[in-house]
Each structure stands twice: as C-alpha cells, then as structure tokens.
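Removed: one protein chain of the complex. Kept in place: all other protein chains.
Chain IDs A and B follow the sequence of writing; residue 1 opens each chain.
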Amino acid sequence: MGLIVSLGAVLAIVVVAWIGGQVPGLQGLFGIVVPYVAFVTFLFGFMYKVVNWARSPVPFRIPTTGGQEFSLPWIKWSKLDNPSTTAGVVGRMALEILLFRSLFRNTRAEHRSGWLIYGPSKWLWLAALGFHYAFFTIAIRHLRLFTQPIPGLIEAIDKIDGMFQIGAPPIYITDVVFILAVGFLFCRRLFLPKVRYISLPADYFPLFLLLAIGTTGILMRFFFRVDIVNVKALAMGLASFHPVIPEGIGAIFFIHITLVSSLFAYFPFSKLMHMGGVFMSPTRNLANNSRMKMHINPWRTPPKFHTYEEYEEKYRDLMKDAGIPLERE
Amino acid sequence: MKDLTPQEMLRIDLHPPKTPWMDIPVKIKPGVYCYPAKPEKLEVVGMPHPHKWSPLDDDWGLPEDWKEIVLNGMRERLEKYRSFKIFMDICVRCGACADKCHFFLGSGDPKNMPVVRAELIRSVYRGEFTRAGRILGRLAGGRKLTEDVLKEIWYYMFQCTECRRCSLFCPYGIDTAEVTIIGRELINLLGLNINWIQEPVANCYETGNHLGLLPHTFKQNIEFMCMDIEEFVGIKIDPPFNRKGAEILFVTPSGDIFADPGIYTLSGYLMLFEHLGLDYTWSTYACEGGNFGFFTSMEMAQRLNAKIYHEAKRLGVKWILGGECGHMWRVVHQYMATFNGPADFLEEPVSPITGTKFENAKSTKMVHISEFTADLIKHNKLKLDKSRNDHLKVTFHDSCNPSRGMGMFEEPRYIIKNVCNNFYEMPENTIREQTFCCGSGAGLNAGENMEIRLRGGLPRANAVKYVHERFGVNMLACVCAIDRAVLPASMSYWVPEVKVAGVSELVGNALIMEGENERSVDLRGEPIPGRGEEEVSEDV
Partner (left out) sequence: MYDAGKVIIGLVIFFCFFTFAFWYNMGKAAPAPKPKLDTPVIKKMVKKQCIEGTHFMRTTHMQLLNHLRDQALRQGNRWYTNKRGEKVWISLQNTCLKCHSNKKEFCDKCHNYVGVDPYCWDCHFDPNRSKL
C-alpha cells in the first residue's frame, strides 16, 4: 500500500511539473515560485524544528556508552566510544556524522541449528555512507549553477567528480554511486522481510523522490539535453533575486526542479530531519561524566520520600530490639 | 510454557509476516505478560488511579478521560525530554536495530524489534500530535490512541528490559530504553503498572528495600551470613549498622541480603571489608541500591533514590560505596546527582587503603565496589589464593546497565583474572558494549512471565553454552543482583551445568584473611575439590 501510494505521489509530481513546464504562463510558477517557496519552507521549517527540539531540555545525561569509561588511571579508557571530555564528544560526533560509526558496528543475527550466530553486516553502512556522500557532493556541485564567478573549490569538486572523462559531458562518479546506493536502499526495503515489515509510506516516498531526482538529472545531462547556459541563467536569477525564465528550457528541467523543490519542502516534516537530529541526539552528544560533574535538571522538583525520621518513627521498637542505633531512644 | 523443551523453544522464525504490523491486533499471552499491580501498592506511594483489573479482560477499568490523561502526559514529556521529542521525529526505520533485541531473537515476535516497539508510541505521536498525521492518518504513519493501541503499548513496554543494546547500533542513537521508560510513565498515569515492579516500589518506599525486609530482618540476614563466614572461614565479623561517623556508607541491592546466590556475594563484601578494617557502615534505612522506581517513572526513581544521600548526610559519612548491581548503577551513574544532588556534604572519594582518588566519582561521590576492589588488587593490598577457584571455569556476563549506561568493562575482568586461574570470554558480539541482557531486567523478573524471560535470556544463554561446550565453563560471573536472581533460572533451562556468582563472591573465595582456617569449603559451604574435605557436606 505504502509503496504504491508513494510511487503515485512522485509520479503525480512528475506529471504536474511536466505539463506545467510546457505551459508558457506556468513556467514562472514552476521555475521561480515553487523553488522559492520550497526553499524557504526548508530553511525555516528546518530551523523551526530544531528550535522546537531545543526548547525541551536535556534533563539527564544519558550517553550510550560504547567502550570502557574513564576510570582508574591504569585502566585503558575508550576516549571516543565513551568520551568524558568535550574533545572526546567532538571526536565521537565526528565519527558518527562523518563515518556513521554506530551503523558500522552493525551485525546480523541468525538462528542456525540451535545456535545464534552473529556475522558482520556492512552493506547498509556502505550504501548509507555512499548515498550521503554522493548526495552531498552532488548538492555542492550544483552550486556551479548558483554562483558567479564559480568558487574554485566547487569547480575542483566538479572536476574530480568527472575525472574519468567518460563521454561528453563526462559521467559523474557520484551519479553512479547515488543511483546504486539509493537503489540498494530501496531494494532492501522491498525484499528484506524485516525491513519491509517496518516500512511506512514515509520511507518509500523519499526513496522514490530521490530516485526520480537522480533519474531526471541524468536524463537531462545525457539524453534530453537542455541548454545549460539558460539553466544557469535561471538558477542565477533565483540566487541573485532577479528571477528570470529564459527561453528554450526543456520540460525535463521543470520536472527535475519541481522534484527537488518537493524534497526541500517535504524535508522539515519528515524523517529526513535526522540530518539535524543526529547532532542533537542526547545518547551521542553528551560526555559520560555524570559522576564527575554536577548536572542540573531544569524541571527538577524536590522528591517526596519517606524520610529517616518517619522510618525511625515507624520501626522504632523493632530497631531498638535489634540493637540498631536510634536518633531518639 | 514449562512444557516447552529447549528444542521446542528454539523453533524461532525471525521472518515477520507480510501483513503490516498496524493490522495485526495485539494478543496478550500467558507466560509473557505480568500480573497487574495491586491497588494498595499504588496507594502507598500515591500513584494515580489504583484499581483492580486484569490484562486478559476486555475492560481494563480505565478512567473515563484516560485518553486525555495519556495524551496530556505525552505532551508534558515531549516538553520535558529533548530525547523523547527527537526520537519521535527522526527514526528512518533503517532496521539496524531490528535483530539486536534479545526478546526479538528469542521470541521472533516482530513487534519486539526495537524499531516497532518505539513505533507503537511513535505512531500515536504522529496520529495525535503532528498535522500530517492528523490529516493523513495511516498514510503518514499515524494512528489514533484507542484502547487496543493502549493495550498493545502496555504489552510491549513490559517486554523491554531497557538494556539499550539497540541504541548502540542506532545511527542516531535512538534509545528505545528511553522510549520504554516514557511509555511506562504514561502507562502508570492510568494505574496499569505490573505488580512485580509496583510491590518492590511500595516496599522500598516504606522499609527502604524492595523485598520489604524490616530493619531487624535486614540486620539478621547479614548476621546469618557472618555466621556462615565464621563456620567456613573461621573469621568472626561484626558488621556495623547505622553507625554515625563512619567514613563510608555501603549500599547494595537488597537481593544480596536475601537470596541465593546473591548472599554469597554479600559474604564476599563482608570479608573484604573485615580484612581491610574498613571504617564503614550498613544502613537499615538506605538498604537498597536497586531502584524499581526507575522502571515506573523518573519521579519514582528520584523518590526512592533520595534515601541514599539523605542517610549519608545523617550518618555524616565521607563517601558512598556501592555494591554489585546493574540498574542501580545506571541510576547512580547517570541520574543520582541530578536527581538528588549536589552531594556537597560529602567528600571526594579516596580509598583509605591505597589513597587512590576516584576521579570519575568526584561529584556523585559514589564508587563501584569493582572499581574499589580493582584498585586494591592493583596496589597489592589483597593477598589472594587464586587456586581456591581452580575448580571454576569462569566467564563474565557484562550487565546491560554498567555496560551501556556507564562503561565498566575492565574493572570486573581485572578482578576475576586476579582471583581465578580459568577465565574465558564469550564471543565478542555478546560481551562488553554489545552484551546481551539476562532477559529479565527492568522489573520483568516475575514468575508468571517465565516463557518470555527464558526466550529473552536465550541470546545470553546461547553464548554461555558456547563457552561451556568449548572450554568447559561452569561459572557465570556477573556484577548485578538481578543477574544473580534470574540467570540461575535461565541457565538451568538452557545450560544446566553452569552456575552464577557475583564477582565479589569469587574475591571472597580467594581472599587470604589473617587468622583464617585452612579453607576446605567455599563461601557456599561446598567443598573445594582437592582440599581434603570432600565428604563434608552439611550445608546450610
């Protein structure tokens, strides 16, 4: 169900953009208004969501400790998997965000003739890392269309990405990685029973959207060519707040930019917010120093508990008979 | 469930059905669910809506505005816990956690996959709190809070031991334990706790310990163990109780005062302190390190925990030493100072024997017995005869809480290696930070849910079986009172040849005390092979 609905939703976006991109009066809507609205939604929606998270405090220090704690001086301490200093936390977070440390631990458990067997399972990690780096690089590369003059770094990234010089225009490494990785993540969801069981429309939809974005991008580059100079003119118009719709940009471009806009607009309301959440997760971004440093819970109320005085009052005779010292005989 | 043989129990299918989980109604099964809390046990601590009910009934006797209570409770907790808010929003359902849960691996029930356990609540969050979920419903992964949904949440919140193994593997550190903790808090707003948790909470509130041992019984039980020690070791110990002006307050879970094999761990503590001439005291008031309040609500955890500092202040001790316990140490390490600190009436802990400053405890001022003992051994302050444990082939079970809520791995291992000659590690995916729960933590060590306990205990037991068959391991050491209470049941079902002991018991066995007898029996009164008195077996 979720699969079909999500596919339908993405196809609907494609069809609407396809038609809209060919109606002269509507090009302004799909080329200018939709991208602006989507981007603003993303930018402020994302920040709103993060601020909303941040308005709730972190009352307790709850890092998930993944190694030996800081203890006696002669005990080897796992500084990155169980940091107790800020530097350690920065290191742990860097490993988490740049290399997906936790996912790298992944194992696969199986029952085999009465034994539970655990094997390493790195494919998810590899595909996830591949996808995220490819997508990030692709996004950075696209800045060549949004900047004038183009910063050297962006040109360099573009050049490295196309360094195999296969075809003209050259095939980007990241395009290949992107399609393979998203394809893998999609197949996983479809064919692994456990993952299929937990998948919701909200899981299929972004995958379809990403696949559609990648596909239209590649089609545009290699098959339904558009005048890239005019595309840049449009992009620069957006980036410099002098929006224009140049002549002769093919429908495929409007499909592509509408899909990307959909992703932007959908982002703050979806699981894609893990991009912000991974920085904010209290099991990873806190130092394991709660026995070393006093931490305050802003909503703490003093506990109502059975005090010693009440206890002694209640059990005075029993305590006296047992020879346990009392406050008041 | 007692009828199931291990072979039958092992027929586990980890492949979930094709039907989406939201379409599979919950079926509450005997052997899995725990009995409901007795109303009077809720009343003692003033918890809401005490009433008689049964999980098998259609009508759970919910208050009329139950839905509002739960939703308001959820809203309140979203505002109180950033963790909860973020964990409700960012799960991508990648499935990395799916096969990490001992309950899933042991039962094959797909709703025991951590991601689904959290989705039970997350779906309500989406359906009731997000605009998309309110409008699109199921399409946005949302569902309304109905009685059936509540029952499902109840059933699965009490099939999670809050061990955090899933959290370790989550790319965003989503901690299902945190979700379960909050889920259980919501359940408790309706008076739906289980009795196995609520009764210890009520006991602990009044008598100071989970078991409800009255002051004189608490003292007597410890004195009984002193009599055993006198018989087996030949040393007379007269432990101090509620003694003002002692340097150290010692707090351990009450399980160690009550039941086999925890009581032998107690013997270990008593002998160690006697041997050192430690200036310490027991307290009959702060006589529980464990904290079943933690399995109820944060507020309850704080209320039960408050006694320890309260008593430390009254007695005027300098610092606190804590016994071997799992969730006690999660609470002490991650929550205690924030709950009830700052403990500025105490001093930064320093070992009176070695002079070592326990830097990692300088704010909370509470030191783990394994940290304390490891330091003693490192400084050669203990004379140890390892060979007394030669009949034991030992492996070590990392308890979930000290592992993933603290990170204490090396200290107990260092101690074991210094008091035992035969130590073998279980496979690496089952120890240290990847350790498996005993299967009965977080208040699920009741009798009526034995089937799910044994199932949840399977991954741990399976690893023990591996080292048992490979190296002949016959002793499972641990630093947790719940482990000592529940692993014997799990072992006798899955690996009957393996017994369970606290690390301090092994220390007690090896410890050479001044003026002691030639040891022919261990702390359990069982003859040590090759020490002559094999025929003596007038055990207690």
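Keep this in mind: a contact is a pair of C-beta atoms (placed from the backbone, for glycine too) under 8 Å apart; a residue touches a chain by one contact, two chains touch by 3 or more.
Fair warning: this is a prediction, and the values are worked out from it, not measured in the lab.
A.B. asks: Could you run through the displayed chains and say which ones the absent chain touches?
C.D. replies: Across the whole assembly, the hidden chain touches A.
A.B. asks: Taking the full complex into account, find the residue in A:5, A:95, A:192 or A:228 that is in contact with the omitted chain.
C.D. replies: Answer from the full complex: A:228 touches the omitted chain.
A.B. asks: One chain isn't shown here. Among A:150, A:218, A:251 or A:318, which residue touches it?
C.D. replies: In the complete complex, the chain left out is touched by residue A:150.
A.B. asks: List the subunit A residues touching the unshown chain?
C.D. replies: Interface residues of subunit A facing the absent chain: 42-43, 46-47, 50-51, 54, 57-59, 143-148, 150-151, 154-155, 158-159, 165, 167-169, 222, 225-230, 232-233, 236-237, 239-242, 244, 246, 248, 276, 279-280, 295-296, 298.
The rule is simple: only the chains that are shown with their structure count from here on.
A.B. asks: Centre to centre, by mean C-alpha position, how many angstrom separate subunit A and subunit B?
C.D. replies: Distance between chain centres, rounded to whole Å: 34 Å.
A.B. asks: In the complex formed with subunit B, which residues of subunit A make contact?
C.D. replies: 1-2, 5, 49, 52-62, 64-72, 74-76, 78, 81-82, 84, 96, 100, 102-103, 105-111, 114-116, 118, 124, 128, 188, 192-203, 269, 271, 273-274, 276-278, 280-284, 288-297, 299-300, 303-308, 311-312, 314-315, 318-319, 321-325, 327
A.B. asks: Would you pull the subunit B residues touching subunit A in the complex into a rising list?
C.D. replies: Going by the criterion above, the answer is residues 7, 10, 12, 14-18, 20-21, 46, 78-86, 89-96, 98-100, 105, 110, 113, 115-116, 119, 130, 132, 139-141, 164, 167-175, 178, 205-208, 214-216, 219-220, 241-244, 284-285, 298-299, 302-307, 310-311, 314, 332-335, 337-342, 356, 358-364, 366, 371, 374-375, 378, 403-411, 414, 427, 429-430, 432-434, 458-459, 462-463, 466.
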